[in-house]
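Not every chain is included here, but those present sit where they belong.
A, B and C are the chain letters, set down in written order, and residue numbers restart from 1 in every chain.
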């Protein structure tokens, strides 16, 4: 059984350490294991990053950016291999993996703009004959800790911007889906990234805690669940580090009576069930304004859902693959049971789905609840599965009050044609990423990704312009040269 | 004895609570007390800020900025009264207080640019017919906790930017010098700041802890000592808040052999002894490169120091006033004793200074140590008194290594005429604010203030452009309108 | 009869030269004359500006901005006097003059942000150990030539930004309404503007041509009619100058069937007849989509127009004052006659209006044409009077095609509730300033003002961020210091 190991200082590194099995969730079979870095191994990676830092810091941003130009080309060249690795370990449909990779590549594209993005502000004559300017200097070694659900994309949100800003990185991806990111790290080295600038350690809590505690690590970027995000934020800030920790979500879509219902239904199907709902931007609650709207919405969703094909992600004719683990499937099913018990109407029941030839796979069909209320656990909790809850309200204000009362504030959207409604929603909703007739308002790579409330801990969002500020610290220089006397004096003036 | 109370929701508020005496450090006499807010009182202030928030958030930035235009005019009009209050409680010379106030006013001036500073980024056609833009939205209630040494200026670093960004504020200034800031808060209301937008509570740890623990407080700005900064950073982040906590400093000036020595000596006298060294940007270490440089530097400093006049700050012919408290004077004297004991040469000894008619004042004369080494407590610790240490090194690199090894990284400067030396210094020094022939490289109000290492905890610096980002959170909107069918359809097309 | 003279180098200057009468358009009486600068006088003003330039250029932006803080306060203090002068010479209602002045003051407010606005871009390590940055340097002497219709505001669009950028200015306002601007220039000097930084010459073509031809004038900002704008643009560019020349307009409002008709009608009344239509942002064409919309629109406009009060602008209960001159009244009346002759329906006829006690005033009542077509001169030409033309179309596309075919592209707006319609309009309309349910989409002072097509000649718009670029030229510095050998050599390294 092959072991997926670390990459430290540009070299594969797989000491005899604890390992964990990696499963194919479509088959339930494990043919690989992943190394789980000990504290010592993690510290080796930190040391490699630390050693690579001085030379990398001094490399002009233009040259750092050029590595990203090469890297983008390699990612495009090897896209099929990367997606096959994603599907093998995560389960999502290949097309979906390709979409994920594409969003990741967009972050690499943005990173090529480093010379523009790193410009400081220069004030001539800040005072009389005094100039002042700012430089955005790298931090040193930074850590990136990423989740299973976007094994390729989320790491690409982080380290490309970190390295073009002049930092060196220790990346600890999810131990559930380690192969795609490992391959990508190899490609980065092929693209010309010097050894030690990007180090990969696979691992679990031991590796994470080492990164949080080590004084050489200056900053931590994290994406995962809210409880872990809070742990990361509190632990690493207590060590004086800067931290951005992105957590969970419960994203609502409001469907207004004037919505283009075709658009809304299509959008919701994709946003609720795509990638099995294992996305922090998935829509898990549809709030229908008015019973008429709700009735039509539920009927049309139900109709569309009949056509959703669930199966092995290797087959692009499928719409949904399996969930990530048997345990997670169990957990999601438990929520469905609880929803039924709490009195919600289970309009479409995905439990008990069998995929031919994949009896051990972690499949669950798409589920639709109607008449959900805000006290039910299917409403309050992030399920992270293919479960869409319809909540019925009488007014748009009631819909917005629901959203604003929820503990999460990651994404949301509204379906309407009305300019005033859209503006009122965008203005007053306490959510960081807002869509107007856009179900998954994931910001483009040249904007930044960040939720509000308990969906993000820290000052600055992920990727985009905020990443420049997160991965650099400001240095302000103020300069005055002494009087011109010296220059004007004897030394510079000669009789001919 | 008058009690200096709180201002909550625009009204004076002084419940019967614990109080503390406020002293005139030049005389050692206390004629006033300051209220120390209980948890309940602090929560009242938070509640007032929370209540004022919705209307203030919706007030256009242009109108918020106009309050600052008015406020600037009032500060200029009442400058003498403000400075008298500063000197009465802090002790610094009136001229020095005026300088402090002027820097504070510059922050108010910068805040008038709110409409420009709050612009978001707009992407037409982020995707096909999809637009995306960011808005920088206020956070809600934010807390500002400020130190005794700049009783007027540091609060003005914080709350004007916070309020023009649309937040409401609870300000807890130092209980040692509460009167100037209280008067300034009154002027802000006169300028048109609505009630509840800016609330002042005087207090101590009870008030601070209430602000750190209360869930309604979204963010905390702090300036003070490093141990407290760390406490603030860890406590408030553990509650999920965003925090910027500015701590201590030990600022070095390198004097190069080619320095304009007149300029360097004059600059160092001001930077080391101005405001009694009770400034986080004070120069407390002069690193002379070469013994020849050191000898000349020490001789000329000694000569200049003979002319330094110490006395009551009300008399502008004095150069230095008293230290802030008797305890602090004791602490500084202790360091001087320790320096002598450790073997440093006390070239000028300010201990035992008596100021006629002010025998109970907390005066200490300026002190100069030569031959200081990096293991002495006068070198390692922030003394916050009128003590300048000269360290002798052989090369510029040795000087820089010293600075880079110190735990603090607030400010630093170099005196040289050499372009290459200046650039090498600015590039490689691990300090956030760097002066080239500028002893106190405090960034202008349109840049941002922040040290590195254990001088600042958080991602974003104080005031200037960073304050906009600290006091706002990013909201990203993505918008697509459904197909033009509706518009082009029957409803919008009429037979004539 | 008093003569309104020039201000050169901070001093009143009124040589014996040609003069022109200044009329009160409400009474038709002239009690003042205005000096018309000869070439020699204009060159004196240029010389004064040239002489003041070196010192002003070196004044830190912060200090230049402070003059604007003072100036804003003085404008607010003297607002009533300024408005009285505007009404006396231009005729507009006092309230309207106050609105004009307020917009002018907003430009002064924006100019106070000079230290922020003038920041250059700094690239650390643009190459290995090479830094590069840009500075936005002033141009030198710039000319501002402004129209009669906003005697206070348009000059304030120009010179405050020009001077905070470090330029010195020769301002030539309209000779029809010279008093308000002259008073404002005096206030600028009271505010602390050094002599020679802002020079005022009254005059006509001789003064203008002198400014266009003189090699010391680096740039020209102009607002007026399109034929003159083209003359200015061609003449001054042929002399190698940079020019921004804003010309005429014919602004259309589209009224969609779903428009909030109350809002649209109220907005159109103000936008069409406010200031007698003598505004380059006035709406002079309403395009109604569908006959039902048109019928309702015309009926409701007609009804509202009955209540419009025309009279002396000194009386704030009036809605409209007189036109600027007898000749202009004649010209506007001629257009109305031509419209009738061409077959348009004159629904409301403002000709023949008599204002009691003002029989010699240049009054014309508001006029409304229905069934206007695109071949009529009332449609093709800028009338600059109180004449609104209603054009009837069947579809929104037809409305937009009309607008896009017109030679002007200054402002436009649409009245609708539909998000998609608004976005389609904003995207595809060939007009520089676009309103969505906003009849006069004049950009705020922190944005920039500029039309498209034959409404603006030049690259950069007026005021706001573009003004910074127009009034400065970029200097890019690239810096490398020779090897550290010198610093590291004997000179900087001493045996102890």
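One rule holds in what follows: contacts are C-beta pairs under 8 Å (C-beta built on N, C-alpha and C of every residue); 3 or more make two chains touch, one makes a residue touch a chain.
Computed from a predicted model, the values in this text were never measured in an experiment.
Novice: May I ask how many copies the whole complex comprises, since the file places only 3 of them?
Specialist: For the whole complex in this structure, the answer is 4 copies.
Here is the rule we use: only the chains that are shown with their structure count from here on.
Novice: Please report how many Å separate the Cα centroid of chain B from that of chain C, as a whole number.
Specialist: 42
Novice: Distance-wise, how many Å sit between the C-alpha centres of chain A and chain C, to the nearest whole number?
Specialist: 48
Novice: If you average the Cα atoms of chain A and of chain B to get two centres, how far apart are those centres in Å?
Specialist: That pair's centroid distance is 36 Å.
Novice: Spell out, as numbers or ranges, the residues of chain A touching 2 or more other chains.
Specialist: Those would be 121, 123, 126-127, 134, 417, 422, 436.
Novice: In their shared complex, at which residues does chain B touch chain A?
Specialist: Residue list for chain B touching chain A: 121, 123, 126-127, 130, 132, 134, 230, 233-234, 237-238, 240, 242-243, 260, 263, 417, 422, 426, 431-438, 441-444, 446-450, 452, 454, 457-461, 465-466, 469-470, 473-483, 486.
Novice: Can you name the residues of chain C that touch chain B in the complex?
Specialist: It is residues 62, 65-66, 69, 72-73, 106, 109-110, 112-113, 115-117, 119, 124, 129, 131, 256-258, 289-292, 392, 394-397, 418-421, 423-424, 427, 444-446, 479, 481-484, 486-488, 491-496 of chain C that touch chain B.
Novice: Which of the residues in chain A come into contact with chain C in the complex?
Specialist: The contact residues of chain A facing chain C are 58-62, 115, 118-128, 133-135, 137, 416-420, 422, 436.
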